[in-house]
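The block that comes next holds chain A.
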Amino acid sequence: MENNVLKLEHCTMQFGGVVAVDDFSMEVNEHEIVALIGPNGAGKTTAFNFVTGVYEPTNGKVFFHNELMVANHPAGKMKKLYKGDPDQICEKVVRKTPDQITKMGIARTFQNIRLFKALTVFENVLIAKHMHAKSGLLKTAMHLNYKEEIKMRKEAMELLEMQNLAAYRNDIASSLPYGQQRHLEIARALATNPTLLLLDEPAAGMNPQETDELAAFIKKTKEDFNLTVFLIEHHMDLVMGISDRIYVLDFGKMIAHGLPADIQNNDRVIQAYLGVEENA
Partner candidate 1 sequence: MKKSTKTLFNIIAVSIILAMLIFLELNKRKYSYDISIIERSIIYAVAAVAMNLTNGFTGLFSLGQAGFMAIGAYTVAILTIPVEARAGVFYVTGMNEFLSKIELPFIPALLLGGFFAAVLAGLIGIPVLRLKSDYLAIATLGFSEIIRSIIASPQLNMITNGSYGLKKIPRFPSIFVPMILCSLCILIIVMLINSSYGRAFKAIREDETAAEAMGINLFRHKLTSFMISSFFTGIAGGLLASYMGTIDSGTFKITLTYDILLIMVLGGMGSVTGSILGSFLVTAGREWLRFFDQPLTLGSWQVPLFRTGFRMVVFSILLMIVVLFYSKGLMGSKEFSWEGLLGFFKNLFTRKQKLNGGVSNGK
Partner candidate 2 sequence: MKKFASLFVLVVVFAAMLTGFAYAADDEITIGVFEPVTGENGGGGFQEVLGVRYANEVYPTVEVGGKTFNIKLFEVDNKSDKTEAVTAAQNLVSQGVKAVVGSYGSGVSIAAGEIFAEAEIPAMGASCTNPQVTLGNDYYFRVAFLDPFQGTVMANYAFQNGAKTAAVITQLGDDYSSGLGSFFVTAFTKLAGEGSVVSQEQFQTNQTDFKAILTNVKAANPDVIFAPSSIATAPLIIKQARELGITAKIMGGDTWENVTIIENAGADAEGIVLSTFFDEADPATDEAKKFVPGFKEYLVKNNQPDVIPAVSALGYDAYLAILTAIKNADSVDSIAIRDALVTTEFNGVTGQISFDENGDAVKQLAVIKTVEDGAFKFLQTVTVTE
């Protein structure tokens, strides 16, 4: 058996007659940083969201640590409309909601930062600890779980200190500067104790200097927490700088995958990105 953390098999997404992702397969190995790139509308967000549980693929499977996490096949009206390979239709249907996926050890961030805006920085991180709490509702409500509560608070505080956010702990999340909000969102994701971290365009809206800092930060975090990272991103320099491997999507189809250096020189990728790589 292969030792991959995440694996997508023959994933297809069809909205009505439009194929957004076409028979996409990929894997992310332990302790790797893997990026999924592609021009706008290539279907990378859709593919990403198979893993987060936001979308169900029309057909295909997703494995996490070799455990079947998501599986679906065309049903109802889609049976007729389905344009994919009929041989690859998967039999089982497995659905996991985003919270179940998080509990399995996959944490994520969002493209447009989604912090709990009106809560403090500390509360934002502390909330992520809730799912690991074992005390029942009654015990928690009566504050009889104080040992657990103290432990949760301690862990959250440690995390903030590691991320250099301890100074802001009583500030309201939305009052932080943009870059810090990104950090906080990653810190919050880490608080769920994940083994796989999903980053949805982490450098969106950042200037080059901030992007560089972010790249270093992601690498360091990966080492510190012994993580595997899967990200989708626009910024080529970030992707090229940190990724171990890269997958490229265009019009729903995978057009290339390999090491950053190979991708940079791949003609099809350059074509697809025409003009974009000059920015990078």
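With respect to how the candidates were assembled, all candidates are chains of the complex that A comes from, given by their letters.
Going forward, contacts are C-beta pairs under 8 Å (C-beta built on N, C-alpha and C of every residue); 3 or more make two chains touch, one makes a residue touch a chain; residues count from 1.
Small disclaimer: the values here were computed from a predicted structure and weren't measured.
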Touching chain, any copy counted, for chain A within the complex - options 1 or 2: 1
Sites on chain A touched by candidate 1 in the complex: 52, 54, 97-100, 102-103, 107-108, 110, 114-119, 123, 126-133, 135, 137, 140-143, 145, 148-149, 152, 188-189, 192
